[in-house]
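I'd like to ask you about the structure that follows.
All protein chains but one are shown at their positions in the complex.
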Amino acid sequence: MIEAVYIAGHGGQGTLSTGQLLANACLKEGKFVAYLPFYGVEKRGGVSNCGVTISDQRISSPFVAEPTVLIAMNSISLEKYESAVVPDGLVIANSSLVENAVTRDDVRVVPIPANEEAEQMGDPMVANNIILGALLELTGVVSIQIVAESLKEVLPERHHGKIPANVRALERGAELARRHKIRENK
Amino acid sequence: MIEAVYIAGHGGQGTLSTGQLLANACLKEGKFVAYLPFYGVEKRGGVSNCGVTISDQRISSPFVAEPTVLIAMNSISLEKYESAVVPDGLVIANSSLVENAVTRDDVRVVPIPANEEAEQMGDPMVANNIILGALLELTGVVSIQIVAESLKEVLPERHHGKIPANVRALERGAELARRHKIRENK
Amino acid sequence: MSKILMKGNEAIGEGAVRAGCRYFFGYPITPQSELTHYLAKRLPEVGGLFLQAESEVASINMVYGAAAAGARVMTSSSGPGISLMQEGLSFLAGSELPSVVVNLMRGGPGLGNIAPSQSDYFQAAKGGGHGDYHMIVLAPNTVQEMLDTMGNAFDLADKYRNPVMVMADGVMGQMMEPVDLGGDVRVEIPPKSWATTGMAHHAGKNVINSCLVIPEEMEELNLKLEKKYKEISQKEQVCDEYMLEGADIVLVAFGLVSRICMSAVEKARAMGIKAGLIRPVTLWPFPAGFIGKTADKTRAYLTVEMNMGQMIEDVKLAVCGRAPVYHYGRLGGMVPDVRDVLAEIKNLHEGDAGR
Amino acid sequence: MSKILMKGNEAIGEGAVRAGCRYFFGYPITPQSELTHYLAKRLPEVGGLFLQAESEVASINMVYGAAAAGARVMTSSSGPGISLMQEGLSFLAGSELPSVVVNLMRGGPGLGNIAPSQSDYFQAAKGGGHGDYHMIVLAPNTVQEMLDTMGNAFDLADKYRNPVMVMADGVMGQMMEPVDLGGDVRVEIPPKSWATTGMAHHAGKNVINSCLVIPEEMEELNLKLEKKYKEISQKEQVCDEYMLEGADIVLVAFGLVSRICMSAVEKARAMGIKAGLIRPVTLWPFPAGFIGKTADKTRAYLTVEMNMGQMIEDVKLAVCGRAPVYHYGRLGGMVPDVRDVLAEIKNLHEGDAGR
Amino acid sequence: MKKVFSRPRSLKDVPFHYCPGCTHGVAHRLVAEVIDELGIQDNVIGNAPVGCAVFTMDYFDFDMISAAHGRAPAVATGVKRVLPDRVVFTYQGDGDLAAIGTGEFVHAAVRGEKITCIFINNAVYGMTGGQMAPTTLLGQKTKTTPYGRDSEVNGYPIKVCEMLTPLDGAAYVARVAVHSPKAIIQAKKAIKKAFQVQINGLGFSLVEILSTCPTNWGLTPLEAVKWLDENMIPYFPLGEYKVPPAGVI
Amino acid sequence: MKKVFSRPRSLKDVPFHYCPGCTHGVAHRLVAEVIDELGIQDNVIGNAPVGCAVFTMDYFDFDMISAAHGRAPAVATGVKRVLPDRVVFTYQGDGDLAAIGTGEFVHAAVRGEKITCIFINNAVYGMTGGQMAPTTLLGQKTKTTPYGRDSEVNGYPIKVCEMLTPLDGAAYVARVAVHSPKAIIQAKKAIKKAFQVQINGLGFSLVEILSTCPTNWGLTPLEAVKWLDENMIPYFPLGEYKVPPAGVI
Amino acid sequence: MARVIFLEERCKGCQLCTAVCPKGIVVMTGSTNEMGYHPATVHEQDKCTGCGICALVCPDMVIEVEREEKAV
Partner (left out) sequence: MARVIFLEERCKGCQLCTAVCPKGIVVMTGSTNEMGYHPATVHEQDKCTGCGICALVCPDMVIEVEREEKAV
């Protein structure tokens, strides 16, 4: 098993913390993991991407050059990285912000309107975890429960109050992904 | 023709300027020359030696490791460098200060009481040129006349008044060397 | 103990703390600043000192003083900052003061940028300062190794009374991987009877010095150093091998790039190309011994470096004409891509080595 | 014009003046101070400026500014001072600013002493500063050449917009030899439309810079530099040969040591040993082309250096295993003796090469 | 209607990369306005620091040199000595000038170097992400003083203007701020005087500008100008510390 | 009879390498006497400069470190931070401290580093053969100012004590001389105070000692002390520039 | 008569201008510019005296001020 996840977006979208959370949870599961961030050149508001590699074996390159899963948090990210995804790979697009369509037809595309869903849940900050929930559902790399446990370690104590909301977001994401699967199968 | 002259003494004895004067004069004669000074480690009063190589051909090493002529201005210099002289080489010893005798018998030794002679000539500063005069006489590398001309170039204008005394010193040295030759030949 | 996820920068810092290092003197520079932020918090927790110097020139000389006083001490920097330390590094080597310097390399020359690079290989391995000297240079390639290498670095520094440099880059500093902290550490810091701690604290008078005005005496110091360097060179060469069995195309790469090359080698093997990898762990002493031994079985070497070709010279010296040595490099902060390295391997396979 | 006797230090200074250099920025250090004393007197005579900086770090950056302003400018130093210039040298290379740096090498590492040495070979030829760059490095071996090399240095600097280093040592600085000043010189300094002289003085806005935060752009600069270095390497390798006809033992030595080796070779030839000498005049680019061509006719090489063995690596790289390469060195300010070099030649003749 | 306020000619029409509310931008504008008013755009050469202002060269519309960290006064010296009739200035942060560049600015003053240093004191290292600067105030938390600057460990903020005053080569030394309209007007006057001192060949001139770094202070821009007023100015009093004898400018 | 004057214990019984009449020797003796009197020979660590005093380590009979040129205050900082209960000092010339070491001494003062700098101002670079120092007086001829120091080219002598005074980390700053019996007695008092300030943990202390260099001034030792008196003291006024609040030492 | 022009695309929404206007007419808009900031603006142009204080403090040269030339 090797899953190479590339999470792409801009600063403030929580891409990096999502990647770290995912890596942490997979480590808990006894997987080999590697996490690598990439920032844009600009000081603020620029590109903010990360790659997370999850494997049963020692990880060679920590660079996610050919993602098995691409999470595109905005249009430009999809445009830029779509072509890198392996054939039959998975693209999870934050359809709240991604306006463009995937041009390839050899990848599986799952749109998740994360920002809208987050607003509906009353906390715009959980959009990233809605997406992550979808990823967990679609790949099965690690369970929501373990990610929830990881949240305790990753978040500083003073933010522990936010854990339930984030777990609900993960679950909502998973739910949306399940619904999409059903539609796919139809 | 190659003459490798090593002039050894301590600071204040004019060894370096003697070497430079010799090199200058030989250059005037169209010879290849190289001059190389060596100082002791101490700030003042320490070792002050130089090597002058004079040749009809381009000079390879400017180091005088095996002098054809050693000028020993004091005891310690003789002691230290005597053994380096080439077989059948020449040692000119400033017998006013050199108390020790040359221990080798395969070199020609010419003692010149330079300090005493200089005092007698009324200028203790010309001792080095008395020795140089002897060297010119004994080796014939260059004439006293050319050395005298060189003095004009080497000495700053304000010291040109001293040239006659120095020329006399050169001549006195040559004279002493001639006398020594006569004694040798007896 | 179970593993935790850690950044490379934190691993270096924590590794130093666990190695008994209690003193850090340094000056901010990207991409090593996170390491200093970590230590600025962490060192006071263990009774240590984090001091920001006014410059890298000052940092390295504070390191010199602290090392003379007998402490385990380190600094870190990058690019221009490491260049400013060259005088100090030469002094540390000349006075034989154990100390550890971390260089998170960035793109150069000049101000360049903060992206990863390996263009300080020559500077580190050949000596960027004046005079004959060598630093021991270590190049980890995982976060775990970044942690572990620090203990190793301090031990080697003390063992040989020599400065040790740890080389990585900003990407490795930001990279997170699982780390086994390895339980409680009891550090054995060897006694330093030569340290200048005040005469009440050791026998006689101690002097730390590299000024020997008499050439004969300076030559003696040099000969002593040369002997030490020979000993280190014999005993401390370390490299890792990966898929080397039967390999006829051998990649040589260190640090971050070695990880990329591992992937490329795996892919090449999957395609039936007998590729393998040697990863120098010590850049000085360079593992010439091991590489030399592989020369007769190897059809071609390929060094992959984030520079114009620096380590390639050491590989060539080790191989000594017995096989061709090629270079593939990216410059200015660009990182080689697995696919491009694979393409190079294929080229070699079809060209030279395939013949 | 007839020859006059001149010290090496004066020859460097006078050579610079004759090359049109009008700006010197530097900081005192033995054994290069006499050069500065000469220029402190001489430059004002020709309307130039001698400015003592507060440090070598400042000197090299003043050179940077003056070069940016379009001047022919130089500095000089030794040992620790050159180490302190490493950041600046990397910046000069990165910003492509023509400039000349003289290094009168002294014994190291650390404070060492002021006796002659060649232990900064690596630092100069491989790059003591951060990042991928090269200086052109020139190593004269007579006083005449010390004079002439300065014109060459400034021309090369301007031609390639690159820093040039001239390497010698304190003994060469003190050595006096006849020099032909070569009559009145008319210097052609190429126009520098890129210089930052104020917008009234050139078209558009000029910027001197080596900071390219985007890796792609920095890689482009690096590729441009790499291309330049390749061109220099192809066109500017220079070496001298001495008694190389039929030589089966080839000495390789530069600077002062090459003179000693000439004597040793003469003596060896007189004894019937077919020894010869190659003297690299450019240390970078290293005359690998010429040396490589001699490899098949040579039974053994001997590099003679005042260091632990640095240039030997470049000789080995040029020879590439086709003949053994040995090293004879003296350290810490000691100078090899003709007799000892001769003994090494004899050893080789009787051993390896005599077989 | 007449434009009474618009972009100075010496500033290119491109957006700054600075953070919102960062007063580096105000300082840039003042320098550019002064250069316009003195009519020297075509004869000025600027030296950019390493710090947040490293991209200054993209903004100023005249010849610019990027100097190594802290070395701008040495680089400017090299330029000025070659081109004594040009106007040469440096623009430097507090890390650049007052930490790593201490030797360079002090000795430019010692030499009476006819250059102008525009010195941005924002009490922190901006570009590298908020470490202590030599001007960081006591108790101020930064990335390298996570427990607050403690005088026992890190001593006291450096007073650049006060240090320069006794040096005979320093002709004009002033400390200003750019956090309020009034301060900005004063600041511009000082900058202009500093350039005039250079143009008149009187010696070294330096203007220390107290400036905000909302990002690394962890404050909003409005909080930042208040913080500057309440905390920096008491420790770094504004004013002209050294002026040439009356009448010479 | 009782010896009322003899070699201090902290000075080895070996001859100095200094030139005849060079007052480096007096400064050495005063430092050694103070160390003896404070009873700290066994707990002191000295940092030698690069300059004529580079061999200081052969003379002082206690632990010594040879620092790179100008870096002694940084080296001393490293030592002091590791061994805060030891007494750590530097002995530096004017080239070492006030030129290449500007950053190091200024920031040791900024940090309030609890070390003592003994700063020998002899208006010239002694060891390297008589080049201009930053303290060289106007008009003074040196190897690098063969036509005399010209303020237009080289600016003005640096005033180290005056520069340090405004820095809060500097606890004791004094300028003394060693050219006359009276001055020597004053000098010793200042050196002792400086060490006491360190021992009491009050901060950074520096004593600038005006000293002669007969060799490079081209004067006899007797002419040299006179020259110091008549030329150096007017430009470098003697006195205590900064003292701790009364009562703390 | 005076007029202030806000080059809204350049505005970083720092609010420094809002605090200094003697007339209190500079306000932040709800809209977002391309850089993602809420720009400042003036709706009540008629109250503007053209004093230029807002422009003086703006670090990003967002504000241009025009004023009727006084007939002297």
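Letters A, B, C, D, E, F and G mark the chains in the order given here, with residues in each chain numbered from 1 onward.
The definition used in the following text is that contacts are C-beta pairs under 8 Å (C-beta built on N, C-alpha and C of every residue); 3 or more make two chains touch, one makes a residue touch a chain.
Since the model is a prediction, treat every value here as computed from it, not as a measurement.
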Item to check | Residue among F:24, F:71, F:111 or F:242 touching the omitted chain | outcome: F:24
Item to check | chain F residues touching the omitted chain (full complex) | outcome: 1-7, 11, 15-16, 18-26, 29, 180-181, 184-185, 214, 220-222, 225
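Methods note: only the chains that are shown with their structure count from here on.
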Next on the checklist: Centroid from C-alpha atoms only, then distance chain A to chain G, rounded to Å. What do you get?
Outcome noted: 41
Checklist outcome for this item: Rounded to the nearest Å, the gap separating the Cα centres of chain B and chain G is 89
Checklist entry - In chain F, what residues contact two or more other chains? => result 50, 54, 66, 68, 99-100, 102-103, 106-107, 110, 134, 154
Item to check | Residues of chain A touching at least two other chains | outcome: none
